[in-house]
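Selected chains only, in their assembly positions.
We just call them A and B in the order they show up, numbering each chain from 1.
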Amino acid sequence: MNGFDQIMPVVDLAAAVVFATTGALVASRKEMDILGFLWLGAITGVGGGTVRDLLLGLPVFWVANPAPMALCLLAAGLVHFTAHLVASRYRVLLWLDAVGMALVTVAGTAKATDAGAGPLIAVVMGVVTASVGGIIRDVLGQEPSIVLRREIYVTASAAGAAVFIAAHAVDVPQPMAMALGAVTAFAIRGLAIALDWSLPVYRPRPGRNPDDI
Amino acid sequence: MNGFDQIMPVVDLAAAVVFATTGALVASRKEMDILGFLWLGAITGVGGGTVRDLLLGLPVFWVANPAPMALCLLAAGLVHFTAHLVASRYRVLLWLDAVGMALVTVAGTAKATDAGAGPLIAVVMGVVTASVGGIIRDVLGQEPSIVLRREIYVTASAAGAAVFIAAHAVDVPQPMAMALGAVTAFAIRGLAIALDWSLPVYRPRPGRNPDDI
């Protein structure tokens, strides 16, 4: 094939681990037990891909193959014993999370395209894969939801997915189209992090007033 | 057939657009970015029907056919630029929302019946279709959930679904049964709006104490 079938599981795994780490960090802020870390880490890690697969009518990716779940639990457990180290390296995590978001956006979009979805639905699936885990994490952790504050997150994901779809439509080979989409998503998210010197994940800031734009 | 297959997509579309508008109005209250409007509008618009389809084991209605998602995003984007106008016409929206609820209740109930569900489960599916989108909207928007405040909403939906099922059971033709159910749901909800002169969506009010009834 085009190598997609080999890349996809690795991307899903890497993104799940990164997202699980962010879930476990929220658990550490809430002073939860180790089982709470595992729960919140696992649901954050696999939540987005799970909803994507259910919507597309595909088997849920971590039920047939337990590796993503195992790695999410391992990552969350590790954070339980090292949260004080990771928390002080929060900025590193923000960037890791941006990498995870970029990878999972194009992987989710590509999986939707392969399942026969049209361009709009494929972009929606990319955004769902990238954002639903974080949304569940924030609702369960009683933090302001990702859609209420990290707007540039969803924006970056949607832009990356759209670039992938556009490149795919003009017959750019899939690995190149995926790279273009991921770089776009990561660049927008990275600029948002770099230009906003606060830490947007844990400090809610008001979005722009629609009348100001 | 009986015309149901022609009516259903139109009802789903109309209801999705109305619900997406309510989601976008919550986004405007939270001063979100345009992507936040699109996210909250889309999930509010298609959430109820999505959960219904997943529970029934059917393909999710907006994955195969992108029109509902496209219209939800369009409506939410329009609200982004016109929220100040719509907000001042909030009462109009309440009534539109009541129309959407009435339509989608009977459509959801009928779809469940067609999928082989018995009467109880069909009524549950009607209520799920009418209420889950709003529940997700309120949880993500950190507003008091619809089940905590708009009790007459769920009541109206359940009554409309039950009337449709009862009419269907005594061999009333399906379009007539759907009309009876929708009118019932709309009438109960409309009376609730008309007799309660506050704006129940955005101002939580305590339900009746169970001991008082």
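As a working rule, a contact is a pair of C-beta atoms (placed from the backbone, for glycine too) under 8 Å apart; a residue touches a chain by one contact, two chains touch by 3 or more.
Quick caveat, the model's predicted, so the values are computed rather than measured.
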Given 2 visible subunits, total identical subunits the whole complex contains: 3
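Note that in this section only the chains that are shown with their structure count from here on.
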Rounded to the nearest 5 degrees, what is the angle of the rotation that puts chain A onto chain B, matching CA atoms? 120
In whole angstrom, how far does the Cα centroid of chain A sit from the Cα centroid of chain B? 29
Tell me, which parts of chain A touch chain B in their complex? 54-57, 117-118, 120-121, 124, 127, 131, 135, 139, 144-145, 147-148, 151-152, 154-155, 158, 206-211, 213
Considering the complex alone, what residue numbers of chain B touch chain A? 28, 30-37, 39-40, 42, 50, 54, 59-60, 62-63, 66, 69-70, 80-81, 83-84, 139-142
